[in-house]
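One structure is given below, encoded as structure tokens.
This view holds just a subset of the chains, kept in their places.
By letter and in written order, the chains are A, B and C; residue numbering begins at 1 in each of them.
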């Protein structure tokens, strides 16, 4: 393996870049990797980006050494610990601020009618917890509905076919369902206070243990690349959105629907954290993160998701956050600043 | 009086020289043993992680646990059920159509330009459409399995029917049989052994589509179990699933071969 | 496909009614022509104005070089091929499609392999609605006649080539045809079997009072079986000569060896061989 980490700024000659393999599923919130690559924000790294729609596929590839990092929703840490998957969460990257909605099919007038019906969720995904909590809040035990395990692509199809009665969708898929299925309606959104407070709905960055342990310098640089891209985007939102749209082969409009057009926190979409905000959420810097979240809230988040995974039977016993979260890359990145 | 002497020592590598039953069994066994040993050695060499490439014993153990503890049998039966239903539907469509197309060139001239290119439409690419049209339930999976084989079945049954010797038809004509009667008592009967063979061979295609059908939104079935195993990198269980499908495929193949013997004793009798 | 002529269907099995307008000939082929449409609007005249007839209880033989239209003539009589011009009458009635009044035996084995010998012989009777018991009796009779009694329940695949052709003959006869049409029925058999089949055929034809029109390539076979040899030449198929056999009916030799004791047969053999040389148009074949 070619480990030539860290000798950035070397003069003149052609540099040997270190390859890091990153994946994401096609969603604008993860598109910052394309900016980092396009703008060569960390010249020491050669980013090899692939789009893999099923996050579990990515976690598998990370454990088999075919992939180093991935962006995904932020609930996988406890599962990785419990199932012995060598993947760790390294940062919370953004909360959802309206992009995630629960949508009911036209026939369903009241949540209680969902009993015995099929509901589309990704098993072991954030949507399952979202749906579970929402159901409980509306007086329906999650055990009374039938979860159908689909990834987001198939969830749209399943909803349109009229075969499932409800599902959780993020943009632009939520809009597609609402447009494609007359009479369907969104009953809750992640921008509601209830959800923002928990910070449950959000995304994160995961790295494989082999990257973390064997190439710590590359891990740090990779995180740097991501947050540099966020910075670039905040300064050049129009260009940044264009790069993301091209990378994902999305419409720019669809990108703007998720991350906004001005580089600011976008209600109805997500609140993209820069390094400073993320480090506060992770409890590695002083001060409070935005939207009324509290410093170090990642630990509460860990507890909440662990609890629900135990309810769903996906996790047998609760682990400590340190078992599933690697703070080192962010720490060393902060130390460098 | 007769001396038994083979003057030439024949090398085993003689063109078309038949191999004795014993040697055949021996070679077959040794190839399997070599394969399993090679697999084991490679898997336990430490080159590749055992989690990613488990040795055969681990796979067999996983298989055992699946059956013993995880009610895998129910999934297997569910998959078999889907295969049987879908294949039954495919036959119901393909048999009459193929027979008529093979018998009456005018029918073939109408349907063949449509059916023949349909063989090239990749069934898996219908998954998204089927999901949208039929949802995530059994219908979607069964229709996919039907789509995967039915065009091939129609074309092949047509071929089988066309291959019926004209003399048999003409004989029946001169014996005073009507067109309808010839279709049933001669053409169908004459093509049947080859049709059953076709059905046997195409069943293998159905099995390969099973996994694709059960990957999406599957809650049960062999494919679903394999997908679940995949989520948590249980390569041993994935391999166990592959193994089960392979064995089932072979079992069905053997069953249809036996059926062939049963249905067509006249093809398997020695001259006297 | 036309159904058998009404006459054929109405008549009780095996009892021959005399034809509507009694004529001397059982089969009369009158200036029959056959023109095949080939690809690209081309036409091939395979049979050109052929006339001959076969009397009741007679064995007529069509002999001639390959491609002279023997099979085509036979197929026109069987109703398997339309007649382009001229007419063909059976017992005075024109031919309209295949029917059970004309039984056919092909060179290739046409016994249905999925039926036993008995079922094969019963096939024609069954599709014509003869009741089970009656058809069993008729089938048994003809199976006995072709000496396959002990193979009644065997499948054709278990039989030798000669035995299979006997099944085909029995099947054709069981159906009670007015004439038996045979297209090189023994062509695929080896000589010994062939002789036996020829002798068997002669015997059956005599005792069952059958009329036969048979195609062959084999001079010996023609000599031995024929009451009348219709010799054709090719391109297009026309009649070269119609040769009556030296002896006919009961007077014919009943074994092949005895035929060679009779000098007229040896003379006729030479004559036919000369004829065949003459009509063999293509020296490079």
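Here, a contact is a pair of C-beta atoms (placed from the backbone, for glycine too) under 8 Å apart; a residue touches a chain by one contact, two chains touch by 3 or more.
Nothing here was measured: the structure is a model prediction, and the numbers come from that model.
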Formula for the entire assembly, written in the chain labels shown: A x1, B x2, C x2
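Throughout what follows, only the chains that are shown with their structure count from here on.
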Two chains sharing the most C-beta contacts: B-C
Furthest chain, CA centroid comparison against chain A: C
Geometric centre: closest chain by C-alpha means: B
Between chain C and chain A, distance of the C-alpha-averaged centres to the nearest whole Å: 86
Where chain A and chain B are represented by their mean Cα positions, the distance between them in whole Å: 43
Of all residues in chain B, the ones touching two or more other chains: none
Touching two or more other chains - residue numbers and ranges from chain A: none
Chain C to chain B touching residues, read off their complex: 1, 3-4, 8, 78-80, 98-100, 102-104, 106, 108, 110, 112-114, 123-124, 127-128, 154-160, 168, 171-172, 175, 181
Residues of chain B defined as touching chain C within the complex: 165, 167-168, 170-179, 181, 185-186, 189-190, 192, 264-267, 269-272
Of all residues in chain B, those that touch chain A in their complex: 49, 51-52, 128, 131-137, 216-219, 230-233
